[in-house]
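One structure coming up, written as structure tokens, with questions to follow.
Apart from one protein chain that is not included, each protein chain of the complex appears where it belongs.
Chains: A and B, in written order; residue numbering restarts at 1 for each.
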Amino acid sequence: MLEAYLPIFVLLGIALFLAIVLAILSRVIGPYRPSATKLRPYESGMDPVGDAKERYSISFYMVAMEFIVFDLEIIFIYPWAVRYKELGLGTFFAVMVFILILTLGLIYTLKKESKNFQISKSTN
Amino acid sequence: MEIINDLLLFLPATIVAIGGLTVMMLDGYKARSRTIYTTTMVFLGIALGVASWDLLMQAPELIFSDMAGAGGTAAFGTFIVVFGTFFTVILTHDYLIGVKHNFPQVYPLLMFCTFGMIVLATANDLVTVFVGLETMSVCLYALAGIIRDKRLGVESALKYFVMGAFSTGFFLYGITLLYGATGSTSLPEIGAYTDGGLIYWGGVSLLLVAFMFKVSAVPFHMWTPDVYTGSPTTITAYMSTAGKTASFVALVLILDRAMPFIATELTATFSIIALLTMILGNAVAMVQDNVKRMLAYSSIAHVGYLFVGLAAGSVAGYSAVLFYLLAYTFMNVGAFGVVAYYEKNHDVHFNNVESYAGLGYQRPIMGVLLSIFLFSLAGIPISAGFNAKYLVFSAGIEAGLVSLVVVGVLASAASAYYYLRVMVYLYFREGKESVSLIEPKKVYSFSLVFLALLTLYFGVVPGGVTEMIYGYFSDSMLTATAP
Partner (left out) sequence: METFFFVFVATFALGTALAMVLSKNTVNSALFLILHMLSVSGFYLSLNAQFLAVIQILVYAGAIMVLFLFVIMVLNMDEDEQIVTKVDFKQIFAVLVTVIVLAQLLYIVGNFTGALPDFSQQELMAIGTVEAIGDEMFTTFLLPFEATAILLTAAVVGAMLLAQKNVNVEDEIE
């Protein structure tokens, strides 16, 4: 039974193989000449001061939320897409209602989120 | 077509869900908050009408390929939930404007929450129970944290979320084990399974622990006082009435349909839980000076009385629990409504019992209303609370739990102390500084008066309702096995 998934494993193997080989190849073949100049900022650039890690605004988190919601939608859409013909018109409407509800949620978020981003622009 | 029929039987939930989406989109397109509020009320009004019709006319039936029920207990639970929400929204609108936190998102969230509660209260399958429970909880986590500029509000939301997520884990684990033991998630099919092994009992206990978390029974009550104190007052009323009703109805259904053969085995466990909950809830409520916190502990105490009904493990016990939930919804929404009114005039945390001194004469109607609700919560005769307690305790006596009921009656008598203390402050103490109360809106006082009238009405003539509830369990396995 695992043999049925052989193509996937072959693909995985090739991807892994290529990733490793390319990383090593670029190290071996590519020229490597470090110099102090390369570490300096570009012209008119600023010297990096302080920690590069900063607290991210909560607005970015909302984007992640939204991504998760639609990623979860895949769970439901995927089996439907596979069985689309067999399930018929009733299920089609059921899934459309499902998508409609989530789309309303998306429109709502976009409307609200744009407002939030604007506030942050004007206050900063 | 079957699906149309199912949808018609599930109409209250459908209306509430559509209402929630409509209100949400109105907010997205920046409608005025008045419009949003009115739309919410219109949808809830229609849903309440349909729910009442279902309550009176609909025979019990299973819908959506046995995923949910209609009529019977399902209609009863739906009615209480929609009823509680209807009045909560009226009170919430006024209260949140008063404390300057009237976010438009509150209304869609309340609607989605109600949808989740209806799904929970009508569920006939553990999968449906889970989805309903989660929909309800997710909305409540957000609603608990509306007042973000006060530390208590933030604490409330965070605590509720962490504890809620924790109990969700228990719940899922319980479902998994039960499915592993019985091979089904459908309540009647689990109920048909009789020979319990360790896996079965593990599933049952995890499921029950999760429910005890949700309804805040001791020793799983730790989150309740903080969450109830920090949340906006009317939302607290909502959580403690509609939310608890939905959870309890689901619990009763699970006990009745999925575990009829182990009802006697569970009696001891439920008795201990009931005992602890009654004693702790009442004892700690006595020493509270904050009225909202006192009501939070009193709601724990009431969960204790409800567990007496569950411990009885009989049809009488379960129907007493359902009646109790109805009565508790009337009186607790009312009591929190008056507290919210006092609070709204001042600070968000104007809740100390001493600051109530002399308020009873300022707006006499509010004082009288609060007294009625508190009398009913204390279980003093001619109030719905008295009848509810009477039914629960008599079911306990019938099941032979005499000592438990004695403790319950004593605890209930002791509870009169802290309820009456509020009234003493209202009427017999002089306020230190003169506090002026603005006149309540007409609709606000009318809804409170209506709730008070219902409280009194069910205190005088509970008969019809109790018989109706009793009828829901006519095909229960318990009646067949009862001695």
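Assume a contact is a pair of C-beta atoms (placed from the backbone, for glycine too) under 8 Å apart; a residue touches a chain by one contact, two chains touch by 3 or more.
Keep in mind it's a predicted model, so treat the numbers as computed, not measured.
Annotation: of B:Gly180, B:Pro219, B:Gly400 or B:Gly471, B:Gly180 touches the absent chain (contact as defined above). Contact with the omitted chain, checked across B:Ala142, B:Leu172 or B:Ile397, is made by B:Ala142.
Although one chain is not displayed, chain B still touches it through residues 3, 10, 17, 20-21, 24, 32-34, 63-65, 67-68, 97, 100-103, 105-106, 108-109, 112-113, 115-116, 119, 125, 127-128, 130-132, 134-135, 138-139, 141-143, 145-146, 148-149, 157, 177, 180-183, 193, 197-200, 202.
Against the chain not shown here, chain A presents residues 1-3, 5, 53-56, 58-62, 64-69, 71-76, 78-80, 82-83, 86-87, 91, 94-95, 97-98, 101-102, 104-105, 108-109, 112-113, 116, 119-120.
Basically, only the chains that are shown with their structure count from here on.
Chain A and chain B have CA centres that are 41 Å apart.
Per the touch definition, chain B reaches chain A in the complex via residues 3, 21, 24-25, 27-30.
Contacts from chain A toward chain B in the complex involve residues 90, 101, 104-105, 107-108, 111-112.
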